[in-house]
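Heads up: the structure comes next, in structure tokens.
Of the protein chains in this complex, one is absent; all others appear in place.
Letters A, B and C name the chains as they come in the text, with residue numbers starting at 1 for each one.
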Amino acid sequence: MSTIAITNVTLIDGLGGLPRPATTVIVEGDRFATVGPSDSTPVPEGATVVDGNRRWMVPGYVNGNVHLLDAWMFMAGPGTIEYLARWEGRYVEVIEEAAQLALRNGVTTVFDTHNAIEPVLAARDRINAGISQGARIFAAGTIVGMGGPFSADFHFAGRTAATRTFVDRIDSMFEAGVGHQLSLLPRKEVRARVRDYLSRGVDMLKIAVSDHIVFTLVDRSVGFDRSYQTFSRPVLEVMVEEARAAGVPVLTHSVSVEALDTSVELGADVLIHANYTLGQEIPNYLIDKIVASDSWAGLQTVHDQHRQGLEDVGSWAAALAGEPYATNERNLISANAKILLNTDAGCPSKDHLADLSPVEREDRPWTIGNDHFHWTQSMVEKGMSPLEAISAATINVARAYGKADQIGSVETGKLADFVLLDQDPVDDIRNLRSITEVFQAGAAVDRAALPTTPLVTAHPA
Amino acid sequence: MSTIAITNVTLIDGLGGLPRPATTVIVEGDRFATVGPSDSTPVPEGATVVDGNRRWMVPGYVNGNVHLLDAWMFMAGPGTIEYLARWEGRYVEVIEEAAQLALRNGVTTVFDTHNAIEPVLAARDRINAGISQGARIFAAGTIVGMGGPFSADFHFAGRTAATRTFVDRIDSMFEAGVGHQLSLLPRKEVRARVRDYLSRGVDMLKIAVSDHIVFTLVDRSVGFDRSYQTFSRPVLEVMVEEARAAGVPVLTHSVSVEALDTSVELGADVLIHANYTLGQEIPNYLIDKIVASDSWAGLQTVHDQHRQGLEDVGSWAAALAGEPYATNERNLISANAKILLNTDAGCPSKDHLADLSPVEREDRPWTIGNDHFHWTQSMVEKGMSPLEAISAATINVARAYGKADQIGSVETGKLADFVLLDQDPVDDIRNLRSITEVFQAGAAVDRAALPTTPLVTAHPA
Amino acid sequence: MSTIAITNVTLIDGLGGLPRPATTVIVEGDRFATVGPSDSTPVPEGATVVDGNRRWMVPGYVNGNVHLLDAWMFMAGPGTIEYLARWEGRYVEVIEEAAQLALRNGVTTVFDTHNAIEPVLAARDRINAGISQGARIFAAGTIVGMGGPFSADFHFAGRTAATRTFVDRIDSMFEAGVGHQLSLLPRKEVRARVRDYLSRGVDMLKIAVSDHIVFTLVDRSVGFDRSYQTFSRPVLEVMVEEARAAGVPVLTHSVSVEALDTSVELGADVLIHANYTLGQEIPNYLIDKIVASDSWAGLQTVHDQHRQGLEDVGSWAAALAGEPYATNERNLISANAKILLNTDAGCPSKDHLADLSPVEREDRPWTIGNDHFHWTQSMVEKGMSPLEAISAATINVARAYGKADQIGSVETGKLADFVLLDQDPVDDIRNLRSITEVFQAGAAVDRAALPTTPLVTAHPA
Partner (left out) sequence: MSTIAITNVTLIDGLGGLPRPATTVIVEGDRFATVGPSDSTPVPEGATVVDGNRRWMVPGYVNGNVHLLDAWMFMAGPGTIEYLARWEGRYVEVIEEAAQLALRNGVTTVFDTHNAIEPVLAARDRINAGISQGARIFAAGTIVGMGGPFSADFHFAGRTAATRTFVDRIDSMFEAGVGHQLSLLPRKEVRARVRDYLSRGVDMLKIAVSDHIVFTLVDRSVGFDRSYQTFSRPVLEVMVEEARAAGVPVLTHSVSVEALDTSVELGADVLIHANYTLGQEIPNYLIDKIVASDSWAGLQTVHDQHRQGLEDVGSWAAALAGEPYATNERNLISANAKILLNTDAGCPSKDHLADLSPVEREDRPWTIGNDHFHWTQSMVEKGMSPLEAISAATINVARAYGKADQIGSVETGKLADFVLLDQDPVDDIRNLRSITEVFQAGAAVDRAALPTTPLVTAHPA
């Protein structure tokens, strides 16, 4: 068992306390063994020593909401056919590529909350088994109640340009028996379907409390002017019961005030993009209800400069980047809601990025590997302190998902996931980018070697 | 006050009992004064005598669900712009024309459950005041939670071919402040909006428990493969409370098993097209729940021959005419659910009809004036006796809407709405078409003079 | 026979010479009788005297290319269904309304080069017979080879939102047997069809040398990146032969360099919107060829300020307003090509205008009544002198169409069509708007009374 000592480092342990200068952290095997002042913490004999002088140590970043296959693009539409056709049969590799791009940028764990179940579980298992590299993955598979990439929930228009055989094959792979047709079923049948789905080994259950189709079907020129509930209240309660019985966390997808309120009433563990309440600010009574609850609020944020850029070029995404969402973020932050990193990021194709204007590509919040930097910057902009932002991107995610005994902070006994920086993130949150080394479970990551076999990021040559 | 005596008629009073041959019915003013055996019921002096020999008397038909402006076409799409542009400024006349086509065919009262609120209330008031003729109208205005004709709930595609100024003007007229944007509001704001809406004088409140957009936005080639709930459960409860406070009946629009179940749980008075549970048969437990409740089930039905025709020509409407809806109808009938006439019929344009194949035009279930004949025939096909079908098209509707003290049967004290036939409808339900005279509130209707000033049915000349 | 004397006026006779101050013009009946210096031209006894002091007299404007039913909108698309449905059966009135809006603004004659043949000929005949008022109309009916408003040449997308019965009825009315299907026929059959068409009494034959569908079918985002020839060269020659045999002028619709070249080679009398050569400047050799030919060049122009406005708001029409068209205009003007007023203007619906941004509505070049003011201003901007612009808007049009013996200038023996201004148009061409009186065929026009029965311009109220 190897031993590593990081000496004289300024430690930001993720738990929110002040940075501790001159700290020594001893890693034994894959775990943190000792954390203490350098002057009272001896370096074990035989340890590999990493000089932490003029360095800052933060826990490995943990992202509470990614879609490693680029589901954001499925929602945008154009490019989805190309992406899914070009890489068909190689989705496991694409997911791993995305996980490697995350890891290269210090994200040691991700929670993938929407993906094709088989490849994402396969990639998870391959990374866990050390067969492949990448951020550690926990996966929900699909969002229960949502259709595949070519359903009305995403790129329905793609059906006019694709073979039905192909789109049906892909959609089935994503829907996994709990797609949008579930909305038609009686509560008893839903229970059976969800129970069966949970038995496939997913790490959490994500429920579509809101519908999704207004994002994609309605001409965005009329605005997001409606939002529905995918399921009746009794059906939602059935799903939560099944998740509880299976011992996995419950996540909710909501985009309206009432769907958010319903999610809180259901006792969801994580309210994914809780700030998305189309067109309406979250009322004060609901802010209070969230704070008083046990639910964690994922926020999906765009910083001001990028939002302005999206508006300037008339990007449809601007509609998801402005008010009332920023106000919701500010209000949740100032009310001390329990907040976590949540980005929807995935591995975008180069052609998709090339279609965008420079201002849309630059520091893009939905590109894996950049997303958490964008997010933490935006959170500080919206009212968090840098230390709060770091906690929101580390320990909070672990707590929300019930993994705080293993990850999310630099504490004795936890997995030794950490990042070393050479500029002070408390001084400027953007310094989270100043990574010099990434360690995952006690092992130094060869960042330059990631991604190991670029596919998506290497096409076209 | 005039007196009329219909003598020696075979009376089917609408209440379900056996026909009473040799009956005399005395009408004084606008009411039934006496109903009795002809041999013991003297004709008052000075009465106008109508010889009922070889005639059958049934109550004036009462339709529990029409849209006098042709909302069915709004759902179908093409033609909507023409219709609403050509008659803009004259909707009151179009509504009256539809009410006159109904009246000409024996329908003395209609419940319009979706329409532009101002013109439908104006037409209602004009007919009530005797300024205009037509079936007596009770009106819900819009369906709360549903958008106008050019919203995603109906002919959204029409927006690509119309001026925005026009479609927004028309949509606003229909939405009346309680359109689809309501789905975005918190429960407290919904209450205020609904309360305000009720204050405008509608006769009932119709709630969109189901969403509507899958009917119209999604390519029908993929089938009706999803259905949402427009509102959260707390919002629905708020709406029902407001309707109760205003003293008007509650109607629900539902198209899925769960939305139907929710509607019953809400205590809706009328479950509009209760048989529409897309793709899924109503489970037995829910049939039982409906029967045990106080809710009345509107059924929207297509008889077998017409359904076959729709399928033969590939009409999109075939998807609303086959299974599982017919099975639902049979099951509700055999379980003795409380059922009422419900057709969605309106006044279709001649161009719209000309677009249809002959088999679609023939005995069309959504054409006002023909709809109730189609419906009663289909109900007998699905298991009702002719007398039950007649009750479903008369007294049941009155009871469902709380109007049974005034209309729906031939009983002393009620409004003298009735129809004389010269063929026996018990022998063959299609004989409801064999109308010789229609009386509304004691007055003989000049059927040949209806519609009085044809607009829609006279274009193009 | 009435006699009118306009005394002491500054006369701009349309023929291009310098303004003649202190001129007296005597009108007898519908003709100019005498034109001479006021000091040597006595006012006949009994004449009505109009004091022309501080007034400028110009010939009645003559527009060489209008579409009184608003065909520009048919090309734009949205609104076409509404317009044609709302006024169906009343197109003659709409055409007259447009002709009245023209007349009110000093346009005493228009050449309608695309319209539904029956109503436009009916309106022409009614105005000629004095049954109705308006600018004198000469009409081509349709453009031979072009489909109706709902064909691929115009608002094909409207077919998805309209009844087929309606759009086919309207299209047939426009196509009149010489629509786009003509492009499929052998030359011999084309001859027969065109001969038959000419026998219906049109005043000129307009041939679609260019196709039209790229304007309307292809997503404008890819630009106008192609243009075809509607007919083979032998077919074009057949058409010209038939027009010559019938004694009517030949007009060509062209939008590419090669179609323009072909039009000149065919010996067309009028090259409608000769400056439209999509994406390509007219080469010098072709400019020279036009100048050397007998063809008159209609120019369709947008002045700089309006063009800038269209670009600023992203109007699709900007693509027809910028380069290379303005360069073509300048080059044709400087090469002394024979140029005439040509605007495509028609009577737009208020809803269509309301959809536009203020900058698009303001001084709109395609709105009848304003179009010629916009055009003359733009022509001066592109290099014409004010006097040349006035000639282009009067005598040139008359000459191009072979009507110069009757109209187009203030000369003895011609129809007394003229306009009085109170500001000097040579000083500023925009002063053509400063109209105080309009006379048509010797009669003062009651401008305030026009349009006599507003339909289009009065909806919605």
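Everything below uses one rule, namely that a contact is a pair of C-beta atoms (placed from the backbone, for glycine too) under 8 Å apart; a residue touches a chain by one contact, two chains touch by 3 or more.
Computed from a prediction, not measured in an experiment: that's the story for all the values here.
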Interface partners of the hidden chain - shown chains only, full complex considered: A, C
Touching residue (missing chain; options C:P44, C:G279, C:G383 or C:G402): C:G279
Contact residue for the chain not shown (choose from C:V235, C:M384 or C:A398): C:V235
Contact residue for the chain not shown (choose from C:L185, C:V359 or C:V426): C:L185
Full-complex contact with the absent chain, from C:R54, C:R200, C:R226 or C:R244: C:R226
Sites on chain C contacted by the missing partner chain, in the whole complex: 147, 152, 156, 159, 180-181, 183-188, 211, 213-214, 217-219, 222, 225-235, 256-259, 261-262, 277-280, 283, 286
Contact footprint on chain A, counting only the chain that is left out: 77-82, 85-86, 88-89, 155, 157-158, 160-166, 169, 349-352, 354-355, 460-461
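The rule is simple: only the chains that are shown with their structure count from here on.
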Leaving out chain B, the still-touching groups: A | C
Chain centre separation (chain A, chain C; CA means) in Å: 62
Set of chain C residues in contact with two or more other chains: none
